[in-house]
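Written out below as structure tokens is the structure these notes cover.
Here the complex is missing a single protein chain, while all its other protein chains stay put.
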Amino acid sequence: MNDEPRVPRSRGLRHRGPDTADVAVADRGSNGTSASAQAEPVVAPPRPDDGPANARWRALLAEGTPIMADGAMGTMLFASGLQFGDPPEAWNISHPEIVRRIHRGYLDAGSRIVMTNTFGGNRLRLGLHGLDSRVGDLNRTAAIMLRAEVDAAGGAALVAGDIGPTGEIMAPLGTLDEEEAVDVFAEQAAALIAGGVDLIWIETMSHLSEIGAAIRGARRASAGIPIIATMTFDTRGHTMMGVSPEQAARALLAAGANAIGGNCGNGPDELLPVIERMHAVAPDAVLVAKSNAGMPELVDLQAVYRADPATMADAARDFRRAGARIIGACCGSTPAHLAAMAEALQAARTA
Amino acid sequence: MNDEPRVPRSRGLRHRGPDTADVAVADRGSNGTSASAQAEPVVAPPRPDDGPANARWRALLAEGTPIMADGAMGTMLFASGLQFGDPPEAWNISHPEIVRRIHRGYLDAGSRIVMTNTFGGNRLRLGLHGLDSRVGDLNRTAAIMLRAEVDAAGGAALVAGDIGPTGEIMAPLGTLDEEEAVDVFAEQAAALIAGGVDLIWIETMSHLSEIGAAIRGARRASAGIPIIATMTFDTRGHTMMGVSPEQAARALLAAGANAIGGNCGNGPDELLPVIERMHAVAPDAVLVAKSNAGMPELVDLQAVYRADPATMADAARDFRRAGARIIGACCGSTPAHLAAMAEALQAARTA
Amino acid sequence: MNDEPRVPRSRGLRHRGPDTADVAVADRGSNGTSASAQAEPVVAPPRPDDGPANARWRALLAEGTPIMADGAMGTMLFASGLQFGDPPEAWNISHPEIVRRIHRGYLDAGSRIVMTNTFGGNRLRLGLHGLDSRVGDLNRTAAIMLRAEVDAAGGAALVAGDIGPTGEIMAPLGTLDEEEAVDVFAEQAAALIAGGVDLIWIETMSHLSEIGAAIRGARRASAGIPIIATMTFDTRGHTMMGVSPEQAARALLAAGANAIGGNCGNGPDELLPVIERMHAVAPDAVLVAKSNAGMPELVDLQAVYRADPATMADAARDFRRAGARIIGACCGSTPAHLAAMAEALQAARTA
Partner (left out) sequence: MNDEPRVPRSRGLRHRGPDTADVAVADRGSNGTSASAQAEPVVAPPRPDDGPANARWRALLAEGTPIMADGAMGTMLFASGLQFGDPPEAWNISHPEIVRRIHRGYLDAGSRIVMTNTFGGNRLRLGLHGLDSRVGDLNRTAAIMLRAEVDAAGGAALVAGDIGPTGEIMAPLGTLDEEEAVDVFAEQAAALIAGGVDLIWIETMSHLSEIGAAIRGARRASAGIPIIATMTFDTRGHTMMGVSPEQAARALLAAGANAIGGNCGNGPDELLPVIERMHAVAPDAVLVAKSNAGMPELVDLQAVYRADPATMADAARDFRRAGARIIGACCGSTPAHLAAMAEALQAARTA
């Protein structure tokens, strides 16, 4: 009978000191968003690679690729009763057993990078629900809870702190000042890091200036934390704000992202050329493909994602051939999709 | 490969200076609501027609009519998961991909005037959800997002900033002071104009004093912006507050609206005589018909709109014959309705 | 063609001065809740019967009885999309067309007393949704909107301002101080009266002290306004707090209510003896029966009200025979129930 306390191992927490103490380190990414239009392939500038989070990240990459990320959180939460108008992040506190069950589903499916339930966990979006004062505990709790699930599952996966867009548009076009945006993202990233995440995953961005602010914010919270940065290319191969895959690749690498790519969007058929175009200009970059489960179609006026697990498994193989090293899925996907994708990639690896 | 940034063209934004700088210009509409009961046809007083928004508006009118507006936003949002008690405007930030998809549906259907998702975006209605401090970013973001969709679709449509009623009733009958109402509408209009709308569309009003306050508010934000003003005639041919089509036509034109008409209500059969009566007293006015998709019927205690696309296409032809120059649809309509209407009007135009 | 403005007639509003100006008049009901246990039948003490609201009330009673009240508001709102956790009163501003449609249904069914959508419109219940500052406009708007519907339907019905319980329990057992309760109810009643209601209907109460505070609050807002006061007898013939029909009758009449009775509860079978017992001790009182549409049964874990229109029509006849002079329905009822009840009572009257 094992009577020892099984407190979550929280590797990141125990050794996080060096990462989180260096808040004052110069923001390397602060001028990275002004990507010069170089013709030759771009490479990421060197970064301080100390700290245990970075060591875990490098170890995961060293295992060989592709690496499985996870699938949709929102799709699973809505299926579990979340209403469309409600803040999913509140469920980290009000319905933790459901959030945990979803994480467990993806861990069981073979995901090696799983994301916290904090997509809208910045103060501007939480403020739509009067929760702007709770960025700290909602993000930190999400990270600790996911860490506990990862440890209970054996500890082989990395915990990624999910950061999505603010929803506002950057000045001068919109109302969001760049320095305020950096503050907003730094606040969220600091809470995620305090909760022990292994890396920060910034996703679903459309504006270069906003994703730039998010990278700067994350770097302000920790100069050394690995950062994955993905944009959504859902408007004729560009983001809604007109960013091309090549522009994104250059700007994100220059801003200091450790891995870049695309997520969400109109299904694998549209994401595949995005990955190919990124690979062409940044052949050494760690590329990430996290596609929706097909093009959302309107059925009885509702969005339906029709790609089944077999289709997504095929897509996973395509993404791998196109150069993606981290592969997951986004809206419309379930653990069943992820399990099929993991199996396909495993077969391809050993073939 | 096009590697150039496709930043939304934002025509309105680039040239908006002259329109938005003249906030101090005298409110031309401030005394316009005291419509004298003239027997002869009324005409709109002259307005300063400078500014690019006005140029785009005049160019659209010059193309020949009728011009297709769009269809229901609320119907589509509820079908996409919005709960009845929740503020649709928050989705501009929390679910932008769904709002964009709805705009895209109407643009694909041929709409040339599309409305922002800001019907209840004034501080009094947003205050029902604790969002009264976010009028600025919710309206501005809605406008920028719709502009990006219009540009991605080729840029041929105009972006209309939607302004609906406050929900409160004007003093002395109700609690809303007229000057406060003007402030409330001016705040919303200013945010929409800052986001780059081409015109302001004030709709679903029942009170002459409230729609007068809305026109004054919009004019305070920009003296030159085109304004469409439509009321809802759903109580035996009058608005709920007893305004007749003739009274509405006279008052709205006198207040400085560039186009007037009716929206929402009990279906095209009831809106048609409204347009005819407006046409009789204001034959030169730009008339607008944006009817619900039929009379709402209670089926299993729920409102159902039974008019199918073919019925609405017939209605569109009727509205055109009655003198309407801008034709769209309201509650219960979908892109399929709008497409059928556009096809019918196109056929009628070329016949 | 009638081109005259059809501004709602708002009879109550035009002549309301005398009623609403007398806020300082002594609270006649303030000591009325300490009902002495008299053995003989009780009668209401004389009240100042001036004011137009009172004249309309007396005229309605003089028409002969029974008088049809209306049916469920909540049941209809939930069927129209209201979520269970949301404040129905907000719909007076956010979805007025739905509230109006429900009022219209009951007016068409023959209701002569229709109730505003303000059951939970006190500051304590609105405070559950952060709307405690909006008691004034939500109640006043509800009253004005219902008045407009009544006038559009011919003006024959009376507008009753609905006041329900605070949800809190009175001190010393609970946390709600009696003077605070009077303030809470006076605030709501004043807003309803400012909106032009013909009478105040206090309903669904379980505590004598709370309904006493509500009557005092309404009297503070207007000494002369007619007041209907009904409690819910759903626990073995008593209210949840143990009040018997006889105690209720004596206390409510002593507190100055113009009409008394029971509403909600476990269906007509349980309300009928309540009315009989009230009639026995207060044979001259205007008695009110507004029963749920049957005993709520759990079907698939949900409350279902099984009484169909024919059953409620039978119940209406029974209530009349038991001495009720105002008859309506409560949870689970629809306009179809009310129409059947009105027909049955009309047939009984002319028989």
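Before moving on, here are some points about what is shown:
The letters A, B and C name the chains in turn, as written, and every chain counts its residues from 1.
Rule of thumb we're sticking to: a residue touches a chain if its C-beta (ideal position, glycine included) is under 8 Å from a C-beta of that chain, and two chains touch if they have at least 3 such contacts.
Just so you know, these numbers come straight off a predicted model, no measurement behind them.
The chain that is not displayed touches the following shown chains in the complete assembly: A, C.
Looking at A:Ala53, A:Met73, A:Leu131 or A:Ala157, the residue that reaches the missing chain in the full complex is A:Leu131.
With the whole complex as reference, residues 37, 78, 83-85, 120, 124-125, 127-128, 130, 166-169, 173-176, 234-236, 238, 240-244, 246-247, 264, 277, 296, 298, 300-303 of chain C touch the missing chain. The omitted chain makes contact with chain A at the following residues, 1-8, 10, 13, 76, 79-83, 85-87, 90-98, 100-101, 105, 130-131, 134, 136-137, 140-141, 144-145, 148-149, 152, 194-195, 334.
The definition used in the following text is that only the chains that are shown with their structure count from here on.
Chains making contact with chain A as well as with chain B: none in this assembly.
Between the CA-based centres of chain B and chain C the separation comes to 39 Å, rounded to the whole angstrom. Residue positions 83, 130 of chain A each touch two or more of the other chains.
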